Structure formats: structure tokens, C-alpha cells
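The other protein chains are all here in position, but one chain of the complex has been omitted.
Chains: A and B, in written order; residue numbering restarts at 1 for each.
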Amino acid sequence: MKVQNWILTALIFFFTLSSATAQSNSGDFMRSMGKMYVVVAVIVAVFMGIVLFLVFLDRRLTKIENQIKDHG
Amino acid sequence: MNMFRQTLRLLWRDWVLEWRSSYALSGIILYVIATVVLVYSALLNIGPQLWNAIFWVILLFAAVSAIVKSFVQESQHRQLYYYSLVDPLALLAAKMIYNTLLLFGLSLLIWGMLALLTGNPVKETGLFVLAVFLGSMGLAIAFTFVSAISAKAQNSATLLAVLGFPIIVPILLTLVKIGANALGFIQDTSITGDLLILMAINLTLLSVAILLYPFLWRD
Partner (left out) sequence: MDRLIKKNWWKALGVLILLYVFVMGMLVPLKPGITQVTPSATRTNSQIVLDVQGYNTHFDEAKDTMRIWIKMDDEYILAATRITVKGPTQVEAAFEIPAYLPSDRRVQDFALVIDNHIDGAAVRPNALLVTQDSIDLAMGQTVWRSDRMENLHQLKGITFPFRNILGETIRNTYFHVSLWLAMMIIFTAAMVYSIKYLRKQERRFDHWAAALTTVGLLLGGLGLLTGAIWAEYTWGKFWSWDIKQFTTLIALLIYFAYFVLRRSFPDEAQQARISAVYNIFAFVALIPLIYVLPRLTDSLHPGNGGNPAFGSEDLDSTMRMVFYPAVIGWTLLSCWIASLLYRTAVIEEHLWDEEPTHD
């Protein structure tokens, strides 16, 4: 999977998430249930950070693979 | 030749070089004058708070353009030749002392120019001179060392800014605070603490620079 596809997937994911929250007046939604959704948002952000790192490592390994292919 | 005498001789050599190629120094002085005049004609009425900010900003950029050439102006070969003659630490010390004095002179020039055009808002002259001196020293130490790093790479002028700015943030923040006190629009009793912190930062950066420089110069 190319990097562009990864980024596109991440963007679509974020837009779905933000539109889902926007439907019921984002601020109120985030503050409902004792601001529980702030915790959810934080965990989602950390998860996305780790995914972003995986994309970065994926790219680097692909480069190495191509180099080995060229070599052999 | 012991280290002290080496340092003094290198210091003298830096001074002679500066005068021989006087376009560099006059360029910086021109920059200072132009900036001060521009700021004055744009604002006309400068309050102490703005004066404080403008003073340190002009000094910061003057420091960058003055120090960027410290290690670049000589070719790699000539530097290797120096290192075979003198202690590398003497070279670093000479550059740092030279840059400290240069920055101190420049800041006095900025102060004088601003005072000439807008009046002198500094209430505690002694404190301000001390802050200016410690600030010149801190900026000189940090930027001299970073310019020694960036001189090893291509495109060293940009690199100096990128590498240097985050490092001098603590010094600048403390300077702005002491400046605010010296200008009298903030009353703070912990000003001795700030001066001590500034000195501690200078000493720390200096000792780390001395420890690390042996790894930097040889190539």
C-alpha cells in the first residue's frame, strides 16, 4: 500500500470521526458523560500517532526491499 | 606558549582580521542603525514595554549575523593549520571572548541609538548594563559553539539559526524579564535570582562547550 493511500485512509477516518461528533454540537458531546470523550479522543490520537509511525517504518523497509531486489 | 597567551594572541588576531575586512563589522553596524531608524520612524512613540522587546530582538539578530562567520571565514585548511599550532580550546576561548566583547559593544550601540531617537527609558542603569553584559556573554557562548557545529556543514548560515534559536530561548526569556525590571515597568524582588540563573546558564553552556569542543574540531 502506498503512502498516499495510507494518508487518505487516515484523513477519511478523521473526517468520519469529526462529522460524527459534529452532529450533536461537538462541544456538548465532548463534555457529556463527565468529559469521557476527551479521554477517548486522547487515546485515538495516541493510536493514530503509532499508526503514523508504522507508515513511516513501512516506507523505510520498502526502500530497503527494493534495494535488495536491485542488488540481487 | 601557554594557553592564556595563546588566547590573547588569537583574540588580537581576530580583531586585526575584523579591521582588515571591515565590511563585515560595518555591515552589522549598518544593520543596527537601519533597524533602529526603521523601528523609530514606524512607531515614533515607543513605550518601555515595546522598547524592551525591540532592544533584545535587534540584539538577537545582530548576534546571529555577527557570529555566523566566526568559523566560516577561514578555510578548513587554514583552520587545521591553526590547530597544529595552538591549543584548540584557546581558539574557542578567543572566539567566545571576542564575540562577547563584540556583542557587548553592539548592544551599547543599539542602546545609544534607541536612547538618541526615543529617549532613555532605562531606570536602573547598573542592572541593565549587567543584564546586557551577561546576555552578550550567553548569546556569544551559545552561538559561537553552534557556529562551530554549523561551519562543518554546507549552508551554515541557515543551520546556525535553526540550531541556535531553540538553545538560546532560556537566556532570552530571562533577559527580557531582567530588562523589564531595569526599565521599571515590572517590580520583582527575585531579580538577583534571575541574574544568578543567567550566570548559571552561561557557566553550564561554557563548560559543556569546553568539554565537547575537542570532539568537534578534528577532521
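Here, a residue touches a chain if its C-beta (ideal position, glycine included) is under 8 Å from a C-beta of that chain, and two chains touch if they have at least 3 such contacts.
Remember, predicted model here, so these are calculated numbers, not experimental data.
Asks: What are the shown chains that the omitted chain is in contact with?
Replies: Checking the complete complex, the chain left out touches A, B.
Asks: I'm checking contacts with the chain that's been left out. Which of B:V37, B:A115 or B:V162 qualifies?
Replies: B:V162
Asks: Tell me which stretches of chain B touch the chain missing from the display.
Replies: Those residues of chain B that touch the unshown chain are 142, 145-146, 149-150, 152-155, 159, 162-163, 165-170, 173-174, 177, 190, 193-194, 197, 200-201, 204-205, 208-209, 212, 215-216, 219.
Asks: Extract the touching residues of chain A with respect to the undisplayed chain.
Replies: Residues of chain A in contact with the hidden chain: 30-31, 33-36, 38-39, 41-43, 45-46, 49, 53, 57, 60-61, 64, 67-68, 71.
Following the convention adopted for this analysis, only the chains that are shown with their structure count from here on.
Asks: When the C-alpha atoms of chain A and chain B are each averaged to a single point, how far apart are the two points in Å?
Replies: That gives a centre separation of 44 Å.
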